[in-house]
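Submitted below is the structure of interest, expressed as structure tokens.
Every protein chain but one is kept in place in this view of the complex.
Let's turn to subunit A:
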Amino acid sequence: MATMRVLSLILSVLSSVTLLWTQSGECNNGRRSGEAVDTDFSGFSVPLEHSFEVDDVPRFSLRGVLQFRGGREHGVYLAQNQLSEKDRNTLKDVAAVDGLYRIRVPRVSLQADRQTERQAEGYLTTFVRACSLVESHLSDVITLHTDVSGCVVGVSIVTIPGSCRGIEVEDEVDLEVFNTTISVVAPVTAPVPETAPYIERMEQEMEKKGKNPQEQKSFFAKYWYLILGGAVFLMATSSAQTPPGGAREQS
């Protein structure tokens, strides 16, 4: 899966996109805006929203736009805004009370052909501790997991590093721009019993045995020294006592 790292730079194009987003209302259902952005036929986009509140009641606002490229390989780009002064302070406050930083994406299908089929009701949400996001200087890894049919079933976010150690962070420099790695992960196909290579290997071994004349020797000719050694050993030990078959062993 090709992961594309997109730093959120304030490009003019993107700002116009975000302008559209903000215009389309606070409660963004994604569908309308998706249509507005979806100029490219093969790709489409959905909003990525986040929420961090001191009172821990989620109020989601737009963080960026996920742009999917159509086709077999699910390429995804994330275009995201800078954190505002107010947001930065809120985030630090939330981190101070060990609150949560939540993100959500609408449920979408990456493979449906028509726009209307792409979206289903509801959102997929996840969270990370706000303090770890602050301490990692907004560097996070977002992964979208899809099922076999290409529907996004889950989203996960981790920060690197993920720990909260209580390190002071200078907000001006470190808390402005998200440093995000985003990827789409489809389920891997689990392996099946590999019979063909095994049989091949067996055949090869058989052939090897057949070619090597040394292997053709009889059992005694090959292992006479082992048997002799074993016999000596056994005679040494068995003369003492051979244990009867009542040993209490079981696997």
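Methods note: contacts are C-beta pairs under 8 Å (C-beta built on N, C-alpha and C of every residue); 3 or more make two chains touch, one makes a residue touch a chain; residues count from 1.
Keep this in mind: contacts and distances are computed from a predicted model.
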item: Chain not displayed: protein name in its UniProt record ("Sodium/potassium-transporting ATPase subunit beta", "CBPA1 Carboxypeptidase", "ER membrane protein complex subunit 1" or "hydroxymethylglutaryl-CoA lyase"); value: "ER membrane protein complex subunit 1"
item: Residue of A:R59, A:R201 or A:K222 touching the missing chain in the full complex; value: A:R201
item: Which of A:H50, A:R63, A:R88 or A:R102 contacts the chain that the document leaves out; value: A:R102
item: Chain not shown, touching residues in subunit A; value: 56, 98, 100, 102, 107, 120, 122-129, 132, 141, 143, 145, 147-149, 151, 153-154, 156, 158-164, 185-195, 197-198, 201, 220, 227, 230-231, 234, 238, 241, 243-251
